[in-house]
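With one protein chain withheld, the remaining protein chains of the complex are depicted in position.
First chain written, first letter: the chains are A, B and C, and each begins at residue 1.
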Amino acid sequence: MISITLIIQCPDQKGIIAEVTQFIYRYNGNILYIDQYVDRENKAFFMRLESEFNGDLKAIEQFQQAFADSPATKYEMTWSLYHQKKKPRMALFVSKYDHCLYDLLGRFRSGELKVEIPFILSNHSDLRSIAESFGIPFYHIPFNEETKAKAEKQQLELLMSNNVSFIVLARYMQILSSNLIDKYPNNIINIHHSFLPAFPGAKPYHSAFERGVKIIGATSHYVTEDLDAGPIIEQDVVHVSHTHSISQLLAKGRDLEKIVLSRAVKNHISHKVMVYRNKTIVFS
Amino acid sequence: MISITLIIQCPDQKGIIAEVTQFIYRYNGNILYIDQYVDRENKAFFMRLESEFNGDLKAIEQFQQAFADSPATKYEMTWSLYHQKKKPRMALFVSKYDHCLYDLLGRFRSGELKVEIPFILSNHSDLRSIAESFGIPFYHIPFNEETKAKAEKQQLELLMSNNVSFIVLARYMQILSSNLIDKYPNNIINIHHSFLPAFPGAKPYHSAFERGVKIIGATSHYVTEDLDAGPIIEQDVVHVSHTHSISQLLAKGRDLEKIVLSRAVKNHISHKVMVYRNKTIVFS
Amino acid sequence: MISITLIIQCPDQKGIIAEVTQFIYRYNGNILYIDQYVDRENKAFFMRLESEFNGDLKAIEQFQQAFADSPATKYEMTWSLYHQKKKPRMALFVSKYDHCLYDLLGRFRSGELKVEIPFILSNHSDLRSIAESFGIPFYHIPFNEETKAKAEKQQLELLMSNNVSFIVLARYMQILSSNLIDKYPNNIINIHHSFLPAFPGAKPYHSAFERGVKIIGATSHYVTEDLDAGPIIEQDVVHVSHTHSISQLLAKGRDLEKIVLSRAVKNHISHKVMVYRNKTIVFS
Partner (left out) sequence: MISITLIIQCPDQKGIIAEVTQFIYRYNGNILYIDQYVDRENKAFFMRLESEFNGDLKAIEQFQQAFADSPATKYEMTWSLYHQKKKPRMALFVSKYDHCLYDLLGRFRSGELKVEIPFILSNHSDLRSIAESFGIPFYHIPFNEETKAKAEKQQLELLMSNNVSFIVLARYMQILSSNLIDKYPNNIINIHHSFLPAFPGAKPYHSAFERGVKIIGATSHYVTEDLDAGPIIEQDVVHVSHTHSISQLLAKGRDLEKIVLSRAVKNHISHKVMVYRNKTIVFS
């Protein structure tokens, strides 16, 4: 028995759910869970469907072909089918901060994150020992303004040769070039250390301190060319007060960042996040 | 055009979603939203489905009849169909506390709660003026141990003659008899002023204070014969500290109670709450 | 016995707490609670102190005079002394939205807000009946661009003749002139329906919807001439998702706004909020 997840996006019209479910039924699939959403303003339909099929990968391939020929074409679907036999491959980009890295690796080791991690990459070597203690290859690719293009070429080669499905910027602190972003649309997850759109930029906790806010936040989003403006996947906040120094804001922020990032990663892995017009649909 | 909400519960088996959606499609319904849940341990299937039909109430009745004959029978469904033309009728039972009453009436007046309120009932007369300021009939039915049975007869007559759909105990402070509970299974909503199952009983904030907890809660649940043990619909909490006196806990609790109760009422009205084995499925 | 609250702000230096507490002790005061905070960067000292004195108002006046002569002068304090015999007088400015008004009046009636409410003022007459049902005078002062100056003169006369201590803008929706703001520095409390500094301006929920945020907020702040940029007193947030329409965001926002505004008002009444360099110290 194989479990699949089917992700569909198409113009809204009558009968889509009926036809898709009927189609799965005909192929002896057992639907476990459907999530769907209609953006009525834009007449757009979104669906995520989990189903079980008796049989092997070949049965899945046949279903996939038939689905492409029939409902997918009829309803002009953008769609994907994932099956549990193939774990997504997650590359981690880090810098010097270790809190998000520890959190993700802890969840990976405990089996909570069902991924493979082909490598951890950094422009600094500080976190090498953490990678090693988890038995994961670590690539140190330092660069400066001049060598950035060359470094990125190395990064791309690593990503390709390791067949990476998606990238997590676990406090990477560097701006990716559009070249790399274009290769992984809606597949690069960043954690921004503020409640976006408030306090974008490099030192958000300092800005929050200046403004005297009573709440600070963290935001995980897909990376687009427009810095800090990509589709938001997950946000959370924590209360603060006048007594908190900037370093205490930073400490509270670290706790937030790791939780928010790991939630975003988990939703991404489960194919629960769909992107439409720079916003996300996140199925629960 | 008429919008309907279809609520289904039945033993889980393959093809239910496909058949139901196909059936609606055949009757020219347009499915707007499906929520479903499978309790895999108990092999139970739950679905809530919103659909639009062109046509009038008669078309709905025909659909309803056909649905009863076919999928409902085939899959042994327990099911209900609601349509938006008919607002549910909510009776409010209160005592002397006014915070939940004000909150519900404010939401009612602003159009947030799509119900009719045939009357407010109390064993005290304290809140009569509030009822009157909102133009809602107020019935004062006092009782003591001896006259309780008679009072309940009066209550039942009021409920029946006003065609009440469900009852909200907005801090009613009295225990209902099984006679009344049986008439409204899963249709009497209570707000308990604690995070159940901790601190059941009459003075939960005092118990919370004694134990020195750092969080207090409120719980909205359906009333069953087993006091404070009915299916939980909604819970929320708020942080407290050693500095809070009991009266401050009570004040914080009032804010919680009204929010938690109104959320539960809104979910009930939208038919998003299903009960199974003394637990709820609450669709979002 | 009289309870007082003493609020002090001055340049930080050694011995302030010792001297103030010793001074109170000498006047037979019993200190119930001290809160203090030192802004080390700016070398500024802040203190809030609750104390009980045996005796009558005259004893308080004597203490007050002596305090002014001695520690207040020595340490260059900006200070105030409040005593419980004199409730602050709160004017409410409203527009057409009633949720914050109901919430504040409910808390007022239950005794939770220890204030007097001399009047409710609005540029619309929609909420007159609510004011009347609570037995509070309602002044309807409509205006347009041309008559705004005259209307404000009327407002000021009402504020003065009613000896108003502070103003709450309970979704007033109008911009106050600097003339009025200057009369009540750090004594006009506004509720902004977003998590400032994100989404300032008139339609924040629409902006939040556009950006696809997963959390919306509300912010209560003191009104300054710089719109939406005054010192923040209180903020809170609530999670939202792609399924929420703008009208659902508005409904969730209403719940937030009333809670956040009433918390800010309660802290203001208890003299727990001090303002320094456009930020607040809010003692717990």
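The criterion applied here is as follows: a contact is a pair of C-beta atoms (placed from the backbone, for glycine too) under 8 Å apart; a residue touches a chain by one contact, two chains touch by 3 or more.
All figures in this text were calculated on a predicted structure; none of them were measured in a lab.
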(request) Determine which one of B:Gly111, B:Gly135 or B:Gly212 touches the chain that has been left out. (result) B:Gly212
(message) Touching the hidden chain in the complete assembly: which of A:Leu121, A:Ile259 or A:Val282 does that?
(response) A:Ile259
(message) For a quick check of understanding: of C:Ile2, C:Ile17, C:Ile136 or C:Ala151, which residue touches the chain that isn't displayed?
(response) C:Ile17
(request) Could you tell which one of A:Tyr102, A:Phe143 or A:Tyr276 touches the chain left off the display? (result) A:Tyr102
(request) Could I get the residues of chain B that touch the absent chain, sorted low to high? (result) 37, 195-199, 211-215, 217, 231-237, 241-243, 278-282, 284
(request) Name, in rising order, the residues on chain C that touch the hidden chain in the full complex. (result) 14-15, 17-19, 21-22, 24-25, 28, 30-34, 36-38, 284
(message) Counting contacts across the full complex, list the positions on chain A that touch the omitted chain.
(response) 98-99, 102, 106, 109-110, 112, 129, 133, 241, 243, 251, 254-255, 259, 284
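As a working rule, only the chains that are shown with their structure count from here on.
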(request) Could you check if the interface between copies chain A and chain C is built from the same residues on both sides, meaning over half shared, or from different ones? (result) same
(request) Averaging the CA atoms per chain, pick out the one whose centre lands closest to the mean of every protein CA shown. (result) B
(request) Quick one: report the Å distance separating chain A from chain C, using the average Cα coordinate of each chain. (result) 42
(message) Can you pull out the residues of chain B that are in contact with at least two other chains?
(response) 284
